[in-house]
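Encoded as structure tokens, here's the structure I'll be asking about.
Left out: one protein chain. Kept in place: all the others.
Let's turn to subunit A:
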Amino acid sequence: MERVTEPPAPNPLLEVRDLTLRFGGVTALDGVGFAVRHGELFAVIGPNGAGKTSIFNCLNGVYRPQQGTITLDGRSLVGRAPADIAAMGVARTFQNLGLFGHLTLVENLMLGRHHLMRTGFFAGMFWWGRAKREEITHRAAVEEIIELLELEPYRRMPAGLLPYGVAKRAELGRALAMEPRLLLLDEPVAGMNLEETEDTARYLLEVRRELGLAMILVEHDMSLVMDLADRVLALDFGVAIATGEPSEIQHDPQVIEAYLGGAA
């Protein structure tokens, strides 16, 4: 397989170089490099096990890569704790939902704002004063997201009881509540029917238009990727095989081979 390395983009938001992640003898990521520009919707595609979610886990500090650099606006992310990376502005949604099931939708969204808030154990116990003011300010910010994503009917429902499509949207809402600079979306339409997928696409476009947020999208739904993404990175067995605009990727012989097997 031929490796592709992109020419460095001028002043990217996120720059990943030579990223290598191994689990024992298995190489999940092998020298992957890419850059995401400000406000760009960047998609990562590849067959199952290609290493898409591993990239996310490296980006937000869940895994520590053996080699390579990850820089967000010039600051290195490698070796930092997930909570630090979250505070630096990287938000994420999970493939299999990462909502807190016993907490209500509002509480889940408020947790997104955790790193923007200050109230500690003592201030929280003595509610009157700072804690109360902070709750109200951030509750108002959360309400804007509820409105943007049309989650009004579900405010007080425990996240564990939300219908699947709504839960996915709520998780997007929680990530937005973090006021991130970079949003990682891990299969936002997995398991959705056509209508729900189109709804989600609409929300993603709206988020992009309103907030101008850079996003990395991992997704199997090719029509969604090709419609939404500015640029696409194709992975196969942990190796970056192609990077480019959707139309280029669709006709890239290596990508076709990775998906359909052997040269047709």
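Following the convention adopted for this analysis, a residue touches a chain if its C-beta (ideal position, glycine included) is under 8 Å from a C-beta of that chain, and two chains touch if they have at least 3 such contacts; residues count from 1.
The rule is simple: contacts and distances are computed from a predicted model.
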Complex member absent from the view - protein name from UniProt, among "Branched-chain amino acid transport system permease protein", "3-oxoacyl-[acyl-carrier-protein] synthase-1", "NADH dehydrogenase subunit L" or "Ferritin-like domain-containing protein": "Branched-chain amino acid transport system permease protein"
Chain not shown: contacting residue from A:124, A:163 or A:191: A:124
Touching residue (missing chain; options A:114, A:181 or A:220): A:114
Contacting the left-out chain in the complete assembly, out of A:18, A:135 or A:257: A:135
Candidate in contact with the missing chain, chosen from A:50, A:72 or A:86: A:86
Hidden partner chain, residues of subunit A it touches: 60, 62, 81-83, 86-87, 91-92, 94, 98-103, 107, 110-112, 114-115, 117-121, 123-127, 131-132, 134-136, 139-140, 174-175, 178
